[in-house]
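Selected chains from the complex are presented in situ; the others are not included.
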Amino acid sequence: MPEEARKPEERETLPTAKRVALLNRHDRIFHVILAQQFDRETIDTLCKLAEMLRNIAETRQGLQFLKTLLSHKRAMLYFIQPSTRTFLSFAAACQILGIAYDEVRNPSVSSEVKGETEDDTVRVLSQYFNLIVMRHPKEGFAEEMAHALDALNMSIPIINGGSGQDQHPTQALLDIYTLHRAFGRVAIERGNLDFSTNRFAGKTIAFVGDLKRGRTVRSLAYLLCRYPGVRMIFIAPPELQISEDILEYLGRNEVEYAFADDVGAVIHECDAIYMTRLQDEYDVAGESKKIDFDRFHISADMTPRFKPDLAIMHPLPRRKEIDRRLDTDPRAQYFSQVHNGMWMRAAAIAYAFHMDGAIIDHYQTHFTY
Amino acid sequence: MPEEARKPEERETLPTAKRVALLNRHDRIFHVILAQQFDRETIDTLCKLAEMLRNIAETRQGLQFLKTLLSHKRAMLYFIQPSTRTFLSFAAACQILGIAYDEVRNPSVSSEVKGETEDDTVRVLSQYFNLIVMRHPKEGFAEEMAHALDALNMSIPIINGGSGQDQHPTQALLDIYTLHRAFGRVAIERGNLDFSTNRFAGKTIAFVGDLKRGRTVRSLAYLLCRYPGVRMIFIAPPELQISEDILEYLGRNEVEYAFADDVGAVIHECDAIYMTRLQDEYDVAGESKKIDFDRFHISADMTPRFKPDLAIMHPLPRRKEIDRRLDTDPRAQYFSQVHNGMWMRAAAIAYAFHMDGAIIDHYQTHFTY
């Protein structure tokens, strides 16, 4: 029995390594489902493609070239959880690559009200479109659908645009890309597109806020394990600290980490600080209300203690975690993250459709140093 | 007084033949409104175009050619009734042909809340777009608008994407196309694109479920009358049996039909079985709850009694009418119907814009046997 035909229940008992192998690009289909599926080489390639895409897009001719790349493809953005920024990031990525797309966002206008199972819905969508980007409240749903469509020999890549409290792999990829651009700014601006350098060895990266329920932190932590020598600090109220499964994963990958409960106490050590908002939409009984968030907040008054090249990050939307006076500090990277995300998503889509070669060729022909 | 200028009230008293004549492509505009408007020649042409489109779309070059066909047109998808699959089918068809489109789906965000009549809304839309695809709860609304715009000399084709409990002509066209592909699979796969063959003579086609309120069955029954020698069985609980007006139409067209009240009793006779779901959104007092649906259900246990080439169809969304174990049976056609629908809708749109010649030319140049 081929692995593709196994039922979801069997697959959940597979070790992660095997589940990941099923997702990675082999002779047929490349899905983007879990942060853990990405090895260093794939991450490096995606960062390089993202950087090439943004360079090519500097000219009208370049943008018009990019629009021909996947003008023969059609994509479905299946966003069942509310989302503006991730949705539009993928939409803009599709527009850049010339992919026609449409959306399902509000399940109340859909056939689900007529009693259809969501399996059937996704199978129907796979009859119309060549790519499905999926944001879904149910953990594991994107993975399950990827395996189900593979089993039916539908050659359709699935990209996970955020699944429950679990994973947000393209966010993690754009965060890695942003860190590369922050730590290697000078080299990259000079046109050095070698993203295989480990720019994270010896760096301290702090995560602040609601680490328990924020899927972006979980996904980024997985990816950072690919860079030996990185150190992490988790700064959160005890009830919202990072989950045990992530710490185990770090332990297995021999990543050094520490805990703190006050940003101010450790900010001077940080090369990057990753702020997050309270995920109170997941509250069961208003537990977020009881937290004193003063210690999980970054203020402009702390700037004297900042390292000169500190990268201040946030997946957005933000509330009050970040002092707005920091918005004009060149170390603030949170709006750059948004922009980088569009290029990273375009890179992932292009890669899923085997367009990496065409992009590299075009870049090398037009950008010589 | 030219026929185009007659008021809707006058037109309702016209015999169907005359109403239909007004809709068919003459020197100006081809609307798709009623299943009855289609003669055999037009059905044959649309099936042939659909098959050519899907063949051309096999290559990137072919897809890029298709995208230029109607890249100078703009379409409005005016879907006032909830719909995902039909909406997206038309959307994908537009994408394939390079038509830019936008939508009105939720009348609550529209100007209707400001007290506008829907006539005015459609006239406004006709100022922006070259095609209107319309799903509407009101029977006859698409037809009324087609005549109204004709009377104003707005050269805009209207395509009915489903009107109340009445008509769903593009669904009927895709169903005919699916039946052709099921009954003539070998010939079509070999590249025989002659859809003028009557593949339905001597075939028995059963319709199962809520035949009274399902507009897809009504529309398909009309079209099947164009194929002499077809036989129909209507399998439904008495209170949901097919309406008298359809039976009269069949009688006038000398179509043989029978009734049954149990799928199991007649399945061995069927060449195609067309399952439908309960349309309980049209229930007045929960009448659907009282029906025992066991006899209107198709099970994998019946396979020994299936004809080898039985076509199992369903317009979807489905509930429990079809045993999910049948999904992997090659005789299951319901997901193929979805895919066929996209090509049929693209064919109908291309035909409305007189692109049939360009498609046939391209096909004949690139596919020689």
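Read from first to last, the chains carry the letters A and B; within each, the first residue is number 1.
Note that a residue touches a chain if its C-beta (ideal position, glycine included) is under 8 Å from a C-beta of that chain, and two chains touch if they have at least 3 such contacts.
The structure presented is a predicted model; accordingly, all values stated were derived computationally and were not measured.
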If 2 of the identical subunits are displayed, how many subunits does the entire complex have according to this structure file? 3
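Here is the rule we go by: only the chains that are shown with their structure count from here on.
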Averaged over CA atoms, how far is the centre of chain A from the centre of chain B? Could you give it in whole Å? 41
Chain A touches which residues of chain B in the complex? 60, 63-64, 67, 82-85, 88-89, 91-92, 95-96, 105-106, 277, 281, 316-319, 335, 338-339, 342
What part of chain A is in contact with chain B in the complex they form? 71-72, 74, 76, 100, 102, 104, 108-111, 113-116, 120-121, 123-125, 127-129
